[in-house]
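And then subunit A:
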Amino acid sequence: MDHFPTNWGRPRNDAFDAYNTYPFHVRPDNGPRDAFADNVQRTQQPIVTGTSVLALKYKDGIMMAADCLASYGSLARFKDIQRLHEVGKFTVIGASGDMSDYQYLQTTLDELLISEEITAADGHSLGPVEIHEYLSRLMYGRRSRLNPLWNSILVGGVKDGKSFLAYVDLLGTTYSSSTLATGYGAYIAQPLLRKAVEGREMDIDENEARKIMTDCLRVLFYRDARSLNKYQIATVTDSGVAISPSMELGTQWGFAEGIRGYGAQTQ
Partner candidate 1 sequence: MPGTPSIQRPTQHQFNPYSDNGGTILAIAGADFSIIAGDTRQSEGYNIQTRYAPKVFRLTDRAVLAVNGFAADGNMFVKKVKQRLEWYRHAHAKDMPLRAIARLIQTMLYAQRFFPYYVYNILGGIEEDGSGAVYSFDPVGSYERETCRAAGAAQSLVQPFLDNQVYFKNQVPPPGRAHPTHLPLRDVLDIVIDAFTSATERHIEVGDGLEMYIVLAKGRTLQGVEAAQEISARTDGERVFVLRRDLKKD
Partner candidate 2 sequence: MSIMEYNGGSVIAMVGKDCVAIASDLRLGNQALTVATNFEKIFPVTDRIYIGLPGLATDVTTLRERFRYRVNMYTIKESRTIEPSTFAHLVSSTLYERRFGPYFIEPIIAGLERNPATGELSPYIAGADLIGCLNFAKDFVVAGTASDKLFGVAEGLWEPGLEPEDLFETISQTLLNAVDRDAYSGWGAIVHVITKDKVISRTLKGRMD
């Protein structure tokens, strides 16, 4: 049996590929051609954007956080946007970057899960590792066609008692670590997260993890001009995914009163 669908219905040619070892990409491509291919628009820059996403590993699993803002340049355009998304029963993704590309990804992943459930129905289900692999292939494929999805995405989850946390971006670059942050968070929150978490992942309970997360979100809100004091926190543990409703971040501005440039002084 020839397992390569591209060969089905074609005469076998032993002189050319006796052992069927040729990879797909060097075989003739008889796929459909797009007559308008020359005039297709590609994403060249993000338009409506989300800022940092933060994530960390703790005792029970992983925790992820993002604020609810989608900016249009410097305009705070949409202030109740969900940037954390549940994928299947074991995974949460969070995205910064272009929000329309992100919503396209959400639909793509949801369709993938539905088709897996219906057509495969083999008792297996996609966990965070598989979702991350799928996403990174998708992102790398798009960058290779010079038509990237303009996002940095965190993928976190717990399946079969194993927690997983990884990153993928518009270039297809991937990595994993016990603390992750995208965008401005990589500069501002990541050092705080590393200091709080690295080396003691198994000692941090949910309360402490929440404290670490909200502290980082607060620092980001103080310093990142494209952030908002409304946020969501998601956890993935053995008992599944829980994404919180949007919450208000407690901030203090008392100090600003005496500082020129912060307070109400006019000159």
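Inclusion criterion for the candidates: all candidates are chains of the complex that A comes from, given by their letters.
The rule we apply is simple: a residue touches a chain if its C-beta (ideal position, glycine included) is under 8 Å from a C-beta of that chain, and two chains touch if they have at least 3 such contacts; residues count from 1.
The structure presented is a predicted model; accordingly, all values stated were derived computationally and were not measured.
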Answering which of 1 or 2 touches subunit A in this complex, the right candidate is 1
For the subunit A and candidate 1 complex, residues of the former touching the latter
19-21, 23, 26, 42, 44-45, 136, 140, 143-144, 146, 148, 167, 171-177, 186-187
